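Here the complex is missing one protein chain, while the rest keep their positions.
Think of it as A and B in the order they're written, each chain with its own count starting at 1.
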Amino acid sequence: MIQLTRLGRLVLLAALLLPAPAAAQEDAAPRAPWSERVVELAAELPIQEGGRVKPLDTYAQFRMLRMNGKRKLKLADGEKLTPTPWLLDCIFFPERARGYRHFLVRDSAVLDAIGVRVPERKKSDRYSFDELQPGLDRLFQEAGRIHKIEAKERSWIEGQLYALATNVRDFEDLTHALEFARVELPTHEGPLLAARYGAEPLRGVTGFLAGVPGLRTDFAAELEALPEEAQEVENSALEDVSRAFSQAVQLSGALAIFPPSTLAEEEWLRVDGAVDQAASGEDPELLALLAGWEALERAKGDPATFERELEGLQGRAAQLAARRGEYEKIPLEVRFYRGDYFTRALVFFLGAFVLLCGAWLAPRMGWIPKGVAALSLVGTLLIVVGVVLRCIIRERPPISTLYETILFVTGTGAIVLFLAEWFTRRRIALTLIPIWGALGLFLAMKYELKEAGTAGDTMPALVAVLDTNFWLATHVTTITLGYSAGLVAAFLGMRWILSKLLGLRRGDKEHYRALTRMIYGVVCFGLFFSIVGTILGGIWANYSWGRFWGWDPKENGALLICLAEIMILHLRLGGFIRDFGLAVMSVLNGMVVAFSWFGVNLLGVGLHSYGFTDGIALALNLYYVLSLAVVFAAFVWKEISRRAEQAAGDAATAKS
Amino acid sequence: MRALLERGLAVLGSYGLACLLLLDLFLLTFFGTLHQVEAGLYDAQKLYFESWWVVQREPIPLVLPGGLLCMGLLAVNLFVGGFVRIQKSKRTVGILVVHVGIALLLASGFVKLYHSDDGYLRLREGQASDEYVSYHLWEVAVWDASQRGPVTEHVIPHEHLVDLTDGKARTFWKAGLPFELELSGFLRNCEALPKGPMWQADSPVVGDFALKRLEDDPENENNVAGLTARFRALDGGATKEDLLWGFEFHPATFDAGGKTWAVSLRKARYPMPFTIRLEDFRKEDHPGLSMARSYESDVTKLVGGLERPIRIQMNEPLRDGGLVLFQSSFAMDRDGTEVSVFSVVRNPSDHWPLYACIVIGLGLVIAFLPKLFKFIRAQGPRRAATGVS
Partner (left out) sequence: MTPSRPFLPALLAGLLGACGDPGPSLEIAGQRTASRPSGNVLRDATPSQRFSASAPSASSTPSDDVIAYDLPEGWRAVAPTRERLVNLRPAGHPEAECYLSFLPGDGGGLVQNVNRWRAQLGAPELDAAAVAALPTHALLGRQAALVEAEGTFTGMGGSSARAGFQLLGLAVSEPEGSLFLKFTGPAELVTAERERFLAFAGSLRLSAGHGTEGEVHGPGDGHDHGPGAAQTEPVADSAPSGLRWTTPAGWRRGPARSMREVTFLFEGGGECYVTRLMGTAGGLRGNLDRWSEQMGQGRLADAAFETLPRVDVLGTPVPVLAVEGSFTGMDGRTLSDQGLLGVAVIRDSDSLFVKFTGPAALVQAERENFLAFLTSLEEP
């Protein structure tokens, strides 16, 4: 989604090609587990990334997700790290973090390609920086080569190699993030400098920076006054200092955590920018932030001091961000991710599903359906809460990315099923809710992982055209409701076919009639939103680009849904299809919805291909195959029951 | 006879026909979408959606009624089945309303297809223009080259040029023009090159130059057309053969009736009832990213000596004089001057889809809501029976 500029690519390439900077010396002090308070404070540190200011916690989560494939890391000593503590370790205890097995390599062939051999690991396993170290030269060499290949043209292994190289580079950047706080400046080597900064080497850059304005005004004159010999020594020392200084500053560029001094500037500063501003002496706040980080680095062996220093730093950073109006959503976002609503909802749906299985085994227990309903209801509510919080954090309607469509479809689909259940009370729709919810959230989880790899966030900056809450709220919401209803109808259709196939409630005509009505009703509901949504999309296009309809693939996808559903209605009105045909058509319509929702994005053309998708192709094809299998099974059932009827009829005529 | 007519009407208005047409449109849309991936939007549109018949070989061989025929028949089917023959009762009010909306939508499509122009207006900062240029259509303009100030042009439109392939020629004349112009050899994409022994010309060789046919570009905007022109003066019958090329730097000229006439093949131009001058273009990125957050242009609209400053930005076009100007893209000239590109649309049915949307939405509500209530009422006793509140 985020396009690197050509320049950006070249810089990235250069970064990959350059050898890893050597680690500066650091004390390998043992680390006490981070206190809850420290984690809480660190989580709410503001950082700018991907075009917006977000909590350090969010940054840590997506970094960890991308590197590690999940949000938890279990260490050799049994300690379990969540994203923020993991990030703190990378920053403050690089030596330790280099031993963490947090690089997920999905295929050991990647390691073969860079000549790394770690015995007794699975094909897909996790590795530490130290384990990868012997192959890093090869890795970056390969990455340099792969970089020149278009992303689409890369083989799977090449893609994995490149991803690994990026992750290793990112990790190294994190371990160097506090280089500016660790560097020792040899200010004691020159007498004039020593007179200002003391007889010991200066630790960290801020001490030196604080004196820069003074140096500017007086140092030249002081230097002139010295004998030539002394000048020489002084200059040599100054050069050594500045060399060490700039090297350290340049290395510590990982995080954009310094709010710029003026409101007009929107881009947050990294250490180098903050140092430049602070050196001017006009921005004492930035200097204080830099000093705050240095104090943290000094106090890392002493948990109590560390906590106190972090409190000060967090407060200061929050205040600066708040002054820019960029802080108020940060605590909420931290709470949102801490709430982990979608994973919890998944757990509830799975629980409901287990209960449901129990109901099939022991159908007489009356409380089971109520339990299923209750658990599903909680799951659905959790989705609703999660989606609402996202809306508040982003100040946007519920959907602006493909990831959010998955959440929305899952949530609204569950609600539609609940409504259907509410109206009919036949426990038909109810039994589908846990399966629906679990599948949807599982898909969302997988998609989030994919987004971590490509966009690095699920709340990314939007391209200019999408930056309109009115159309996002109307067109996007209605069309997605249409998707949701279409898929729910397909689910109900599958349920009809499978029930017939398995011979459930064979004699219960009323049951099947209710199911058929439900399918029909949901298709009508879906048609309403699909048509209105599609036309609204056209109107948006007309107001934004001057054409109502451009036969763009995503538009065509929406039209296909409308046409399929109108066709279903007319087929039924014309008496061409009945219960059986409706069930089959609704399943086929589900395929059309899937094509429109994800399939067209895989075609890779058109204005709308905003979410480009890799593992999605597999899931999509699976869904097509499954749907076709169900349709095929339906026809087999139809044929069998026709023959059975015929046989029964023949027997009857034979008798008479 | 009357029975036959009844029968015909019955077929025209039947559900069966409706379903077949919907299926046809479904297939057209689906295959048209796939076709775009390889051949580009313009081609897919011409082939599937603005055609009478579609003969498709890939991915599966298929002959289908094209988009125009399908939607035309659909309109007839809708009219006969959805208005004339439909039972008119309280029950079908909603459906009737929906059909009105769909008809309005189809109508706006036809109006747009036959009565709208679109194109672009590309302005450097400080530059002004009172005409916009088509993306796709060509035209040949003929004018008296001695004119100063406003120029009266005779224009031969796109549709009279594109069929001049395979040796077909057409002679154009006009009362008052002292010569005839015969055009032939239309090439959709070509290049004017000095003729060497290396390649075969796709046009007569004029001077050292000839036209060379190039592979069609899937992005139709990138194709550059070419034509062969033969001039014949009406008095005395002097003749001249020349080439017209879409990228030519100077028009072809012909002396007749004591005047020099200029003839140029160019992208079709449309006048605007006002002049637009670009004052300033601004682009803003998301902080720290090279992704545009917004772009906007400050322009001045000049009409009859009056000047009005206007801002055009993403999602906020300028609507005036039946035209709509949209901010569509931007560029930078070699010298660093910013260039703003607007797409310009003249569409009499501009707002019809909105009305259609409201009508259809309303109709669907009228049609479906009572059914829902009926359904719920029917389920009522059952709900009571299960005893769950």
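Just so we're on the same page, a residue touches a chain if its C-beta (ideal position, glycine included) is under 8 Å from a C-beta of that chain, and two chains touch if they have at least 3 such contacts.
Just so it is clear, the model here is predicted, and its values are computed rather than measured.
**Q** Taking the entire complex into account, which one of B:A192, B:A229 or B:L278 touches the absent chain?
**A** The missing chain is touched by B:A192.
**Q** Just name the one of A:S35, A:Q231 or A:T305 that touches the chain not displayed here.
**A** A:Q231
**Q** Which of these touches the unseen chain: A:A109, A:A220 or A:V636?
**A** Answering carefully, the residue with contact to the hidden chain is A:A220.
**Q** Provide the residue numbers of subunit B that touch the chain removed from this figure.
**A** 52, 68, 72, 75, 78-79, 83, 100, 103-104, 106-107, 110-111, 113-114, 130-131, 139, 141-143, 145, 147, 150-157, 159-160, 163, 169-175, 177, 191-194, 196-200, 206-209, 243, 245, 247-253, 260, 262, 264, 266, 269, 271, 283, 285, 290, 331-334
**Q** Which parts of subunit A face the unshown chain closely enough to count as touching?
**A** With respect to the unshown chain, the touching residues of subunit A are 5, 7, 10-11, 14, 17-19, 22, 24-25, 186, 219-220, 223-224, 228, 231-236, 238-240, 242-247, 249-250, 272, 275-276, 279.
As a working rule, only the chains that are shown with their structure count from here on.
**Q** Can you give the whole-Å distance between the Cα centres of subunit A and subunit B?
**A** 40
**Q** Looking at the complex, which residues from subunit A come into contact with subunit B?
**A** 2-5, 8, 48-52, 256, 266-268, 423-426, 461, 463-465, 467-468, 471, 514, 517, 521, 524-525, 527-528, 531-532, 535-536, 538-539, 542-553, 556-557, 559-560, 563-564, 566-567, 570-571, 573-576, 600, 603-606
**Q** Would you tell me which residues of subunit B are touching subunit A in their complex?
**A** Contact set of subunit B toward subunit A: 14-16, 18-19, 22-23, 25-26, 29-30, 32-34, 36-37, 41, 44-45, 49, 105, 108-109, 112, 118, 286-295, 314-315, 317, 324, 326, 328, 343-345, 347, 350, 353-354, 356-357, 360-361, 364-365, 368, 371-372, 375-376, 379, 382-383, 386, 388.
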